[in-house]
Every structure is written in C-alpha cells, then in structure tokens.
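Other chains dropped; remaining ones untouched in position.
Letters A and B name the chains as they come in the text, with residue numbers starting at 1 for each one.
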Amino acid sequence: MMRVYLDNAATTMVRQEVVDAMIPAFTTYYGNPSSLHEYAREAEQLLSAARADVAAVIGAKPEEIVFTGGGSESDNMALRGVVAANKKKGKHVITSAVEHHAVLYTLQAMEREGLIDLTILPVDEYGIVSVESVANALRDDTVLVSIMFANNEVGSINPIAQIGKICREKGVLFHTDAVQATGHVPIDVGAMNIDLLSISAHKFHGPKGVGVLYIRKGVRVPSLIIGGGQERKRRAGTENVPGIVGLATALKIASEHMEENAKRVGALRDKLMKGIAERIPDVKLNGHPTMRLPNNVNYSIRYIEGESILLMLDINGIAASSGSACTSGSLDPSHVLLAMGLPHEIAHGSLRLTLSEFTTEEEIDYVLDLLPQIVQRLRDMSPLYPKH
Amino acid sequence: MYTEKVMDHFKNPRNVGEIENASGTGTVGNAKCGDIMQIFLDIDENEIIRDVKFKTFGCGAAVATSSMATEMIKGKSVNEALSITNAAVVEALEGLPPQKIHCSVLAEEAVKAAIEDYIKKRDAAK
C-alpha cells in the first residue's frame, strides 16, 4: 500500500541534510558551550553560526535570537515576559480568536491569574484578523498585541506588516506566532515591525523540541526558565546544540528554496484543492482562497465527521488531520472553524491536508482517487445525508 | 488508539442502513456534539428483533459501537435488548479510549429509544 504523509502542519520529516548536520554535534563537538576548552569552543562555534544563519533568514541580528525548547515555549516566554516587564505601563493584551492554544490558553490563564486584561479579536470568514480591529482595540494601557502570522488549521495569512506598523506607531509591542509561516513564506522582522516572533524547527523539516524566540533589541523579556546564564541570561539550560544546528540547517535550506517550493507545492496544493471541489459535492473550502500557506488544504465535508474520514484515510495509508493535531481525539470542534462562523456540525467534518516539498503528484492523484469513495461510503452511513 | 475489534466494526460495519416502516426507530445525539445515531428495528409478533439497521454520523467509535450494539440485539427479544448496557458494548469491542466511552452510552440510548418507540407504537395500536 502507498503511504502518503499529508500532515505536515502537525510536524514534518527531518530531512537528511539536517540529520547529517546534527550528528557531529552529538558525537564529536559535544562540549558544553559554556565551558572553557576546545570541545566547548567547537560547540560554541556551531551555536554562533546557527544563530547568525537564523538571524539572517528573518532579517534580525544574531543577538536578537534566543533558542528555546519549541514553539510553545517561545509563545509562553514572549507573552509572560512582555507582560511581566511592562507592568508599569499597563496590562491590556490583544490577541485573536484563532491563535494556537500555546498563545490563547496562556493568555487566558494569565487573565485568570489577574495578570492581564484580554481582548480577543474576532476573525472574518477566512480566519483573518483585520488591521482595523487591531487599531480599534488598542488602548493607552495596551502592552502587547499577539497575532499569529499564519493559521495552523486553515493556513490563512494575516496582514502582519500592517498590524506591525500600527503597533509600532502606537508604541505597543507586537508578537507574532510564526510557527506555521517560518520557512514557508518570507519574513522580515524589520520591514514588518515585528518585536517578538516564535519559531519551531519541526514545522520545516527540522527536529522537534527546539525553537526560537526573536526578541528585538531593547525589548525586555525576563526568563521563563531560570538558572544558568545561557542565551544572554534569557533562557537557562544547557544549549541543545545538535537541535539548534538542525533548526538552523533546516531553516537555511527552506529559505533558500522557498520560492521554488512555494511554486511547486502550491501547484500540487491547487490541484488537490480543485480536485476535491470537482469530485466531491457539498464541500466548503476553509481559509482564504489565495492568502494562505502554499501547503495547506482544508475542507469541510458535509454530513460526515472528521475522525471517521481520518480513520478511513489512514486505513488506506494516508496521514491527514482534522482540527489541530494537539486537540484531535477531543470532542470539541476546532475553535478556529467556529471563530470563522462555521456551524458546529460542519466544523466537525473538517479535513486538513498539508503538503511538503516531499509530496509527489502521484500521492495527490492517489488521494483524489480515494477520497470521493471514502466520503461516499461515510455519507451513505450518515443520517444527515439527504436521500436522493 | 482503537482495538482491533473496534477497527473491524468501523471498517466493516454490520447492519448499516434503514428499515422502511420500522417497528421502532430511535435517534439520539446531535450534530452539534458531533454524534448522531439512528436505530431501526423490525420486531416480529413474538417481540423478537428480526432485523436491525443503523445510521450514524460520528467518529470511529460511534460507528463501531452502533455496529456492535445492533449485532448484540439482533435475534434477541425486546426485553433482552432493553437490558443492553454501554459497558457490555465496550466489553464486546474489547475496550474504548476513555474519551470515547460516551459513544457506547449513545449506542445504548439509541437502542432503548428505538424500543421505546416500538412500545409506544405497539401500545397505541392496542
């Protein structure tokens, strides 16, 4: 049986070049970068090179790059840190209804703890935050705006540069969760006026468990994890040198091939999107038709439920997703789709297919062949499916 | 996540369909929560369940519990069928993940709703 991996928004395969780059850091240059000897200097050199590479890709300075244990940690650190450092100015924070739980749940927890006043902006039918809604929500005591770069479920891309511009004009710090965007679409923290930005390596063929928080020079963000003085005292813990080398290698490769990948993957994505629309009646594309990540397809398929579609696909070797990976297996329909105004029963029937540069046309053809049969079979079993 | 038995009933669900002019039908759950089960009973004059069919909108466990529940009551008397429990369905499926136990409850309720519908119709016809 053919195996087709279309869950690249959940995580990606680590590419061979990345594994090859990491291995020496495991077995040869394994020193602790903080120590004072040749092994340490070797590790420190790998670390510095990785930092410079990452900085270059997003238009930052090396000293603005803090390596973390993943996207969730980066988000938590940014949110808690900025709020803690700006208590004197105020405690109002603005975010959107479609953020990843690493942002949304953290802010909601902080609200319950009395640390912040939270404004959660609605999104349009495509899951996009309007620049106007951000502008209108800004207050004198607003200390932080956190709006994701691209959505993990429906792939819609927010007007980040414009939001950044408004925040900068009002002197409010702007954080963006770019975990889904990094390595896939161009990012320039300077031109986009981004003050803090979260990255996670495993979304662009790097390793799991390592991420970045970009912190603009001059922005104060106390440590989330306290201890040793690593990362210029901003993130304690022995640096994950192999993981960081893997992250930087993966990001460098992704950014070098970004344009051609976006084109090739985008074309396959369009074929899949069009194919589904043509072959399956009663489906609805979720997310913006064009302002979306080049690798994301998300459809609601009426009358049937997401998990059973996934199981049928899985039986046929196809790995896909419904709602976000973190909450699958739960009963609640995606908060993203609900925020976009989808009724519950349609939100329950969503299917996310996310491609990578390793996806082949053959795989897309296989999915387009199978999916209509699977949908029909499940619809025939569904009490909601109108009789013909 | 699912046992082989659950996957077997999901892949090859028994008794899918509808019964025209059923002796009793029951529908439980709602689309908002992501599960709807519909059970159709064909009951003979000796109150034996001659045939049973189901339709389900829901997850793998919803389909499998519907399928298993219909198998368990097929050929049984109405009274026997009324004593079906969700635990028995779970056991017959060799287990369900904790967050899916509610599906077995739904299956029990669907069977009971269909039988109640039959009893109501039967008593009304007397």
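A few comments on the model shown:
Please note the rule applied: a contact is a pair of C-beta atoms (placed from the backbone, for glycine too) under 8 Å apart; a residue touches a chain by one contact, two chains touch by 3 or more.
As the structure is a computational prediction, the values presented were derived from the model and not from experiment.
Each chain type appears once in the view; across the whole complex the copy numbers read A x2, B x2.
In the analysis below, only the chains that are shown with their structure count from here on.
Averaging C-alpha coordinates per chain places the centre of chain A 41 Å away from that of chain B. Within the complex formed with chain A, the chain B residues making contact are 1-2, 7, 10-11, 13, 16, 27, 31-38, 55-60, 62-63, 97, 99, 102. Those residues of chain A lying in contact with chain B across their complex are 303-308, 311, 315, 329-331, 333, 344-345, 348, 380-384.
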